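This report refers to the structure that appears directly beneath it.
Heads up, one of the protein chains got dropped from this complex, but the rest are sitting where they should.
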Amino acid sequence: MTAHPDPQALAQAVAAHMIAHDPATRLLGMELLAIGPGHARLSMKVTANMLNSQGVCHGGMLFALADSAFAYSCNSRNQATVASACTIDFLRPVQEGDQIIATASERSLGGRTGVYDIVLTNQREETVALFRGKSYRLKAHVVSG
Amino acid sequence: MTAHPDPQALAQAVAAHMIAHDPATRLLGMELLAIGPGHARLSMKVTANMLNSQGVCHGGMLFALADSAFAYSCNSRNQATVASACTIDFLRPVQEGDQIIATASERSLGGRTGVYDIVLTNQREETVALFRGKSYRLKAHVVSG
Amino acid sequence: MTAHPDPQALAQAVAAHMIAHDPATRLLGMELLAIGPGHARLSMKVTANMLNSQGVCHGGMLFALADSAFAYSCNSRNQATVASACTIDFLRPVQEGDQIIATASERSLGGRTGVYDIVLTNQREETVALFRGKSYRLKAHVVSG
Partner (left out) sequence: MTAHPDPQALAQAVAAHMIAHDPATRLLGMELLAIGPGHARLSMKVTANMLNSQGVCHGGMLFALADSAFAYSCNSRNQATVASACTIDFLRPVQEGDQIIATASERSLGGRTGVYDIVLTNQREETVALFRGKSYRLKAHVVSG
């Protein structure tokens, strides 16, 4: 990797590295749809083993999808970054078989912290949850040059 | 179930019903340690398939544990209740093999909404995350009489 | 007011009523710049009596500006609405003399709850804080017909 790589190529290299080493994202069957500097889009199909006792998708599964989209977007500049705090608003119940898409975008980046918004929509393009994550940058890279 | 059941017995009956119908909680190997009116304690062992690309526990798995503890505590009075919003602060990385305990307690209950605090600790009794959930009560019961 | 008023005219009538009866907004010298269905824009000049002991603007004053923008936007359809929960991320210190603008927009509205995002920027168009508010609709109107 060169000293000044193309930001889009770098984001793709980081995402390729991440997805090859990401058991939890694989466990839940998430798929990376798009990646770029500061943004990412993932999808997840809600399966029977993701339901809670009320017969709808467990909030933790929706959070996990949003959190993965957050991770892919905030690491996309090859600065290793962790989540320090997140909030999620649940707006609509999600059913078995629903295809949920999480779209992450960067709202703020300065110093070592950033704020990212993730919108979760279903296959009818209804918003099912809104997630906001605060990132903290470590002093390390995701992929080496 | 009688019209005025013992609150502790009711909480146990509700939890027994929930845990028998809760695929996501089972998928992640959660165990219910304690239940009572307005409180619950669950544990989860972090396995290899819960890790993220940084080699630590995915935030979504920790959120899921907290969210389950939240659900068991806020449904414990046999009022069907859903999460409307949650926040989580991640304080320490969690490793494969760690045994995480989520302890939920009711901070406020009035009208149809409640606020619950869930503390996540590891096997060294270090706090690894703090979760706060807002509940919204539906017009239904969890178990019938 | 007619049964089906123009939404923009209704938003203006609601805002005019609110601002005439809003001591806290007046105390802090806020000014309403724009109003419409689901959105609002307010400004506030940071004065010496809004500073904290570190010599920068007290977080409560910035929250108050965001909260007012939230209130004007979520009441703009003449449904009396209250804040149930809010989060704020502070991104940059705000100095005496800074002119802060809060821009509120509706992210979700369904049933009796809504989610609103408020962005606070300074006179250099830098984002100084991000606020997200959850609203709960009462069974009342702001202005009568």
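Chains here go by letter, A, B and C, matching the order in which they are written, and residues are numbered from 1 within each.
Going forward, contacts are C-beta pairs under 8 Å (C-beta built on N, C-alpha and C of every residue); 3 or more make two chains touch, one makes a residue touch a chain.
What you see is a predicted model; the values in this text were computed from it and never measured.
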| item | value |
| --- | --- |
| Touching the absent chain when the full complex is considered, from A:T25, A:T87 or A:T103 | A:T87 |
| For chain A, residues in touch with the removed chain | 84-85, 87, 113, 134 |
| Footprint left on chain B by the chain that the document does not show | 87, 89, 91-92, 107-108, 110, 113, 115, 117, 127, 130, 132, 134 |
| Footprint left on chain C by the chain that the document does not show | 17-28, 48-55, 57-61, 63-68, 71, 80, 82-90, 93, 142 |
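Rule of thumb we're sticking to: only the chains that are shown with their structure count from here on.
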| item | value |
| --- | --- |
| Separation of chain A from chain B, taking each centre as the mean of its C-alpha atoms, in whole Å | 23 |
| For chain A paired with chain C, centre-to-centre distance based on mean C-alpha positions, whole Å | 30 |
| Residues of chain A whose C-beta touches two or more other chains | 87, 89 |
